[in-house]
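Let me begin by handing over the structure; questions about it come next.
Some chains have been omitted; the remaining ones sit where they do in the full complex.
Note that the chains are named A and B in the order they appear, and that numbering of residues resets to 1 at the start of each chain.
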Amino acid sequence: MFRFMPRDEKFFDLFETASLNIREGATALKEMAESEGDYETWWKRIEEYEHTGDRLTHDLIKRLNQTFITPLDREDIHQLGSGLDDVMDLIEAAATRLTLYKIKRCTAEAKHLAALIHQMAEEIVLAVQKLKDLDSILSHCVEINRLENLADQVSRDAIAALFVGGHGPIDIIKWKEIYETLEMATDRCEDVADILERIVLKNA
Amino acid sequence: MFRFMPRDEKFFDLFETASLNIREGATALKEMAESEGDYETWWKRIEEYEHTGDRLTHDLIKRLNQTFITPLDREDIHQLGSGLDDVMDLIEAAATRLTLYKIKRCTAEAKHLAALIHQMAEEIVLAVQKLKDLDSILSHCVEINRLENLADQVSRDAIAALFVGGHGPIDIIKWKEIYETLEMATDRCEDVADILERIVLKNA
């Protein structure tokens, strides 16, 4: 009988597509941070990824509301979808600030943070691809947590350095917000890792 | 049999009252932004609306916890209530900043953002009034999303302009936060639209 009500596995595909989209966005942000100038072009590109992410989240919610038997708890599907969307939003928010504040060249700390976000996006892709079998996801979550702690420290040191480096107040305002936004992107990656961990524990 | 357990439709009334209260608050914020000085008086008035909103949310949660059969999913009722409360909180937060920072006169951009919040509040009222029949709510959600995108752009441009206009750092700190708070109010309106959209899709 239950063969006639197969669990809708399309959800796994949507999650994978969303995570690949985040990796594209994170790659662009990393290249943007390493490049000089032409931030406007990079920003437009990252905005495209963000719009794609919005569409994917929208499709996910719509499908969730129309599916009777889901492969994971409805609430978990919803949270993971929102969590992935939030990562993409913060990547875009960081790109926006670099552009809006007419930054010419990124500091070493900003490049470092963008590289960490890129690494975390890679781990998210690997974890999400294993979601179907719930297998060896936890090691990726541990790695994401490690990277987040590192990013936290990089961003704290970067902000402390702003206040002792003889920078003018306007530069402090700009860079403080850029570091905070990059750090928030790594927080959202950690949130995704937490959600994945919860799903694994619940379905173990 | 089910006639003896009618769904408690008082929830719709509470939502409508909360949305009308938001519209009152948004009207006051718009008039405050257009007026010159006497921000203290406007702020006090908007604080009253916010207290009313708190009471309405409190009533809603209490009723939710005492009602066995609800006309919408409990979770949706809870989220819509909180969502409406958050809109009112941000309208009040914007008024607070205008007052606290002793702003004498609003910029054209701040007036524009306050007018957009007012339009969004109007759409929220119209959507919430149709909640009972779930009819033609989606067009209001689309409009709220359009207005939010517009507000996003107005606020981004306003902040970018702060950094090129030869403003002093203290003015930048004040106005940046005012624009961000106004923009956050439009984000919270969009959250309400998302919740309404989800309710419509789920009950379609």
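Annotations
Here is the rule we use: a contact is a pair of C-beta atoms (placed from the backbone, for glycine too) under 8 Å apart; a residue touches a chain by one contact, two chains touch by 3 or more.
These numbers were taken from a predicted model, which means no experiment stands behind them.
Here 2 copies of the chain are placed, and the complete complex recorded in this file has 3 of them.
Please note the rule applied: only the chains that are shown with their structure count from here on.
For the pair subunit A and subunit B, the distance between C-alpha centroids works out to 27 Å. Considering their complex, residues 61-62, 65-66, 96, 100-102, 168-170, 173-174 of subunit A touch subunit B. Within the complex, the subunit B residues that touch subunit A are 156, 159-160, 163-164, 169, 172-173, 176, 198, 201-202.
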